[in-house]
Structures are given as C-alpha cells and as structure tokens.
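In this view, the complex is presented without one of its protein chains, the others remaining in place.
Entry: chain A
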Amino acid sequence: MTDSKYFTTTKKGEIFELKAELNSDKKEKKKEAVKKVIASMTVGKDVSALFPDVVNCMQTDNLELKKLVYLYLMNYAKSQPDMAIMAVNTFVKDCEDPNPLIRALAVRTMGCIRVDKITEYLCEPLRKCLKDEDPYVRKTAAVCVAKLHDINAQLVEDQGFLDTLKDLISDSNPMVVANAVAALSEIAESHPNSNLLDLNPQTINKLLTALNECTEWGQIFILDCLANYTPRDDRESQSICERVTPRLSHANSAVVLSAVKVLMKFMEMLPKDLDYYGTLLKKLAPPLVTLLSAEPELQYVALRNINLIVQRRPEILKHEMKVFFVKYNDPIYVKLEKLDIMIRLASQANIAQVLAELKEYATEVDVDFVRKAVRAIGRCAIKVEQSAERCVSTLLDLIQTKVNYVVQEAIVVIKDIFRKYPNKYESVIATLCENLDSLDEPEARAAMIWIVGEYAERIDNADELLESFLEGFHDESTQVQLQLLTAIVKLFLKKPTETQELVQQVLSLATQDSDNPDLRDRGYIYWRLLSTDPVAAKEVVLAEKPLISEETDLIEPTLLEELICHIGTLASVYHKPPSAFVEGSRGVQHKRITGSVGSGESESPDTGSAAGASEAPPAVIPSQGDLLGDLLNLDLTPPATTGPPPPTSGMQMGAMDLLGGGLDSLLGGDLGGSSAMGAGFGAPTPAAMPASFNAPVSGGLDDLFDLGGGVGIPTGVNSAPKTVWLPAMKAKGLEITGTFARRAGIIQMEMTLNNKAMSIMTDFAIQFNRNSFGLAPAGPLQILTPLGPNQSIEVALPLSTVGPVMKMEPLNNLQVAVKNNIDVFYFSCQYPINMLFVEDGKMERQVFLATWKDIPNDNESQFQIKDCHLNSDAASNKLQGSNIFTIAKRTVEGQDMLYQSMKLSNGIWVLAELRVQAGNPNYTVSLKCRAPEVSQCVFQTYEAALKN
C-alpha cells in the first residue's frame, strides 16, 4: 500500500470520512488519516474544517504522528487563531519533554505559528530552550528568536531575548553559533542603527574560530556576516583574509563564493604592493575555475559572478582564458555567458587563441550562438586595437562562407569597426557590397546602408546602391528607412550634383507617404535644414562622430562597485542593485553595506558616491547597437552654431519646435518650405561654399532689408577689449578672439587667432555676410606664415563700408566666415555702432535746429542713463572721443541741455539732446533720426562712452 492514493481521493463527503478516521482509536488509522489531510493540503484543498480533530491527535507519544500534526498546525493556525489556542498547552508541555527532539520540535513549530496570542505563551518555553543543555534545542531556539522578532519585535526586545542571542555567539557548539549569527544578522537588518551585531575584533575572532568547526551551511552564515565587518587596518584585514582563504577549497560552491566575497572586499584594504596581495590574487583563480565544472545551473550563476569579478579585477583570471572556451554540450545560456567573459579577458597576449576559437564557433549550427560569436569577433576588434586587422580578415573569411546569417552579422559588426577605426579598413567595402543582395535582416540592411552613406564618396555607384534600396522603401522596417534617409542625405551633401532627384524622392517618401512619426520628423528636419542652409546641414549631418569604445558594454563603475559587495547574491546574477528587486524595507540595510564598503576603501575620495548611486534607479547600460543608433540620430550631433543668419535661424528653430509638438499643423507650411527648398537647391552647392555662403538667406527674404544706404567716410574711436568670438571646440582647434576699433578714420577688426589643434593651420581667408552697414574686408587677411600648434597671431583687418547691405537683427550684428586648410567656420559678432560715426559728424547749428524740427516726433526716442556722475562738460568731452559732437549747450533751471550730432558711415544723421541735472546721476537722452532703428544702438554707445 502506498501513500499516492491520498492524492486521488475526490469523493464527496471526504471531509466527513476523514473526520471519522481522525477520531478513530487506532493509532495507525489516525496516522493514515492525518497523512491524507496533509496530502489534500499540499494540492491546495481547504481542509481547515478538520482543525479541532487534527489538534486532538496532537497528544501522542508517536513522534511521526506529532510531526504530521504540527505540519498541519503551521499551515492552518493563522486562519483559525482561536482554535490554535487549544494547542498551546500541548506545546508548552512538549517544551519540557525529556526528549530533546520533541523539545526542539515544539519550539520550532510554535515559532512558525504566526498568531499573536500564541506568541505570549511562547516566551517562557523559548527562554528555557535558549538555555537548554542540548545544542540541537539551542540552535532551534536561536532561529526561533528571529521568527518571533518578525511577528512581534517589541516583545523580543522587552523579554531580553536579544541579549541571550548575543551570548549564544560564544556558545560551545558551532551550529548554535552559526544560527545565532544568522538570526542576529536578520534582526539587525530591520534595525539598521542598533548595535546588535557588534562586530569587534573579539567577536570576529570567535566567529573565525567557529568557522572551522561549523557545517558548510553554518560557514556561509558566518562568512556573510564577516563581509559586513570593516577591519580597522590592513593588518587586521590581512589576518582575516588568511583565516578565510582555506574556505576557497571547500566543495560547497556557496561557501566558496561567500569566501570570495569576503576576500574581494577585504582586499581593497590591502596595499597593492604587499606580497600577500599578489598571493591572494593567485589563490582566487582556482576556486572560480572549479565552479565551471559544476552543474550548468551553478555554472551560469558562477559565470555571472565571474563576469563582475573580471570587470573589477581582470588580473585574477587573465591566464585562465581556456576554461571559458565553450563546450559543445553546454546549454546555450552558459555558452553566451562564456562568450561575454572571453571578450572581457581578451588581450593582446591571447587574442590569437580567442579569435581561432571564435571563428570555430562561427561555423557551428546553432544560429543564435553563431551570431553572438560573430558579434564577439567585432567586440574583440574594438577592444584590442592590435587585433583589429586580424579580426577584420577573420570576418572577411566568414563573409566568404556566404552563409546568410553569418554574412549579415559580420556586416553589422564591420560597421562598428568602422566607427572605431575610421579610414582604416575601407578597402573591404567592395567585398561587402558584393553581398548586398543577400541581406534580408533589418539590422544588417541598416548597417550596410550606413556604410554606403558614410563612405559615399569612395563608392562609385553609391547612388545606384541606395536607389536600389529605395524601391521597396515602404516595405522596409523603420530602422532601415531611417538609415536610408540619412544615408541619402549624406550622399547628397557629398555629391550634390548627381543626386538631387534621389534626395527629393526620399524626402517626399519619408514626409508625405509615411505614417511613422519618427521618420517624418527626421525627414522634415533634413528638408528644412537643406532648404534653409545646406552649409549648416553639412555641418550637422556630416559632423564628425565620436569614436565608439568597448566601454559601452561595461557596467557603470559605481554600480559595479556595489555589485562587487553583493557577490554571490541574486544581485550579482541579475547585475542589478538589490534595491531594484528586493522590497523597499530592505533598502536601509543595503545602503549600510555600501557605506561601509566606501569607508573601507581608504583611497576612494568620494565614499558617498557609492551610497548615492545605490539609490538611483538601476543604470541602464546602452548596448553598443543602441548607442550607435543614437549617435547616428541628429539629436546628439553638436548644434550648428552660427551658420544661418538670425532671422532664418529663428524660423528654423520654430520649425523644429513645431515638429516636436504638433506635426500635422505643419503639413500645410511644408508646401511653402518645399518651394523654398527648390530655390535653395538651385543656387548654392555646398562644394562651392565660401563663394556663395551668403546665398542661403536670399530666398524670399528681400523684403526684410531696407535701411537705404548712404556711404560715409570714417575716422578714429577707442576700442573695447577682445572677446572670444569663436571657441576652439567649435572650430576644430581654431580660437578667435577679437574686437573692433576705429583708428584714423579706418574701421579695423582686430583679431587674435590661436591654434589649439595639433596640426598646422594655413590658408586663412575671411569673408562677411551681408550686413546692415555694408561692412566688408578692405583687403585679404594678412596671415602669411602657417600657424603652428599652440601658436597665436594678431591681425588687424581694415574694413570698408561699401559691401552689400542687408538689415540684420540686431542691427550691428556681423556674420563672419573664416576658412583655413581644415574647414570653414562661422561665427557672428556685434560691433559697436560708434565705429561707424564719421569724423565730420558735427552739424551746423541752424541745420541742426531745422533738422530737429523736420524729423517727425514719432521718430524720437528717449532713454535714461543711470548712475553717471560726470558733469556736462566732461560728458561732452568723452562723447567727442566717439565722434559725437556737441553743437550747443543750454542751462535751464540748473539743468544742462547738450545738443549733439553724429553721422553714420552711410550718411545717416543722428541728433541728440542730452539732459544733465547737477546732483542727479540719471541722464536723459532724446534721439531723433530719420532711421529710428539705429536709436537703440546709438543709445548703447552713449551708455558705453559715458560709463567708460
């Protein structure tokens, strides 16, 4: 007769039958009945109705039956608290039983009955059991304190159980010590500030002694507890390490890992030049390697941990590459983890071995694994620079196999290699292009398109290749569509003449025929960019991309630091901080651990950072692919600085904002945009850039400039200090600072060119955009010698005012293009308008009066100049220095009125009345001019001149 029949009872009235059996006189029958009850309980049937009957069976001297009854009680006491009281007497009695097994059983079960009323009765028996003569009872009682604490923490404290528990740390039986440590550790977790587990050298010594005698499981509790201790100095830390090291050869992997955790942590304290440090490092490798011959489940957990250790201390396992080679019968998840570690360990010394192995994997049959292997080759290339060439040739070999998924994966990784080593391996592009037709996966197609776009100038038939992709544009996945759009725009910017049609086609496909908002947005952005300012477009789209590095897949250092403290725990398997998956209440404890780690690490300057990071949400490490995708997006390219003139850039910004907000509202506006684009395309081709660089603004903007232009002849004015116009980081190392000055009637632009790049700069040239007053260089930029790295040169460029005129906003804005052998850079600056005040700006008195009257009052503007402490004569003198001439002076009621005139280089007269009242630091200026737009600038000149 077997017990399995209990699981098959589904008859009606079953409960009733069981009841009868439970109340039977025969012991055997009773036992059978309780077994049936428990079988029902296991499969989830509700047998709580039998509670009183089962409890009745409790009073028995048969240990087997007693255990079964207790099992039942633990399960149902909570739902029947009142009934559970019935059992209390038996429990209390059992706690006094001469048989230690029964005493322990009673105290263990009582702790599992999570009913408040019972806990009151539990205290006395528990106190006795904690002092029991039998260690089996004591160790059970120690755990029971933790159980009781979970139900009623206050009670445990009031009853003084915690002190008894602390005493148990010094118990003679190691099993009791281990359980006491475990219980105290758990209780301490919920009291982060209490000094429950007072780890001092004495207790540590006791624990280390118990460590040698404990069972394997007890050793784990003790080691985990040791890991929370912070040694006072490196000597103590070394002596603990020495006593823990023997655990590394234990057969139980959990013991080994707990020991590794302690050692990894205490190692931080040891000086690196210590001999012992090196010895310890050597001792860590073998146990980690041994873990790899365990069951696959353990292997996986071990590999996840090794992954962390390798990132933190690659030296431990650097000679053990071979053990991470994949065995053909490893489960796939173990294989993938091994691959990851192989790459992390790859170095110049072992790369040949690794590559040979990876190439082998790439010919296996498991597709997923093969793909990962090919990716791994790419990651090796990026990690070990010396091996890049070998990796590329390995990849080419793999491409020659013509196995579809291998080829595709290889192309994806070659793209990454191009990103890391630009202009080095482009010779392979031809081979890649041969395989164009076989690509059917989006990622591979996108990668290929990226390569074609990026190197369009070196691929003769790039336009044909891209066009072939364009045919099925709408059937492609988004990834490919986006890439195709970008690639064609790149191609257009590189070969504008042949590809206009293509770019227009793709833009209209992306913006008009697609319902994917991402694609439409990107399409519109390109479209606007190209139509308003192809130069800026070039700068944005063809901007230099940052090199990718292998760090992209590393765990962020603060997180790694934290995870190292959690080696051998779930955190180390998930590679997430515990706070990410353990319920909130545990956060406190976890912070304490990291804090102590921080302070344990004497050289680390910011101990707070680890703790701070622990509260941050889990850091998401972008995979290489993601990062690459992002970089290819426009968003991350540095914004084009000063290229387009402000009105245009304002509009452009607006357009972008609108695109970000409501796209549909823009669809109408777009039609206008497209005609503007046509106009833009016709004239300026980016290749001929400097010559036509002011062209982009011409389209439809004519009505914006007026200001009728007279021409004047300038004289001499003081200058402001130089300011930075073009920072080096925006101009590939060329920094320009400058100012304007008027010397002897000639306007000069005084600049300092500073070469902060590593290479020599030559072939400087300068050009201005049209501006409000027709400023233009009067001659070429006089830089005859090449500008070496870290050299600077001062130049003064005389300016004329006969250049083309266009009204700027603000009026005195000047847009400048500077070219050198490297590139063309754009910046804008503002010149003080008094540069333009000519020396013969003194008006005849009568003319002044007539003119003053003649100019309509609407054109008059009044400004206040505050905090000026000059008297009227001093002011007059000062202003004269800026070619502002005083014609007459009147004093009315203690207030001086100065009448002044000035003339701009284009013949515009400005008349002014300056009122100065003695004792009042506030001046009032009234300006009258036929072109009132200049008033604001003139006022600024007044303010600058008077306060100077």
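In this text, a residue touches a chain if its C-beta (ideal position, glycine included) is under 8 Å from a C-beta of that chain, and two chains touch if they have at least 3 such contacts; residues count from 1.
Convention: contacts and distances are computed from a predicted model.
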Which of "Aspartate aminotransferase", "MHD domain-containing protein", "Potassium two pore domain channel subfamily K member 2" or "Tax1-binding protein 3" matches, in UniProt, the chain that is not displayed: "MHD domain-containing protein"
Given A:51, A:91, A:161 or A:221, the one touching the chain that is not displayed: A:221
Sole contact to the chain not displayed, among A:39, A:122 or A:345: A:39
Contact with the hidden chain (one of A:18, A:33, A:68 or A:480): A:68
Of A:199, A:396, A:573 or A:887, the residue in touch with the unshown chain: A:573
Selected from A:169, A:244 or A:257 as touching the chain missing from the view: A:257
Residue of A:15, A:85, A:123 or A:298 in touch with the missing chain, whole complex considered: A:298
Residue numbers in chain A that touch the chain omitted from display: 2-4, 7, 35, 38-39, 42-44, 63-64, 67-68, 71, 75, 78, 101, 108, 111-112, 114, 139-140, 143-144, 146-147, 150, 175, 179, 182, 186, 215-217, 220-221, 224, 250-254, 256-258, 290, 293, 295, 297-298, 300-302, 327-329, 332-333, 336-337, 364-368, 566, 568-571, 573-574, 578, 581-583, 586, 590
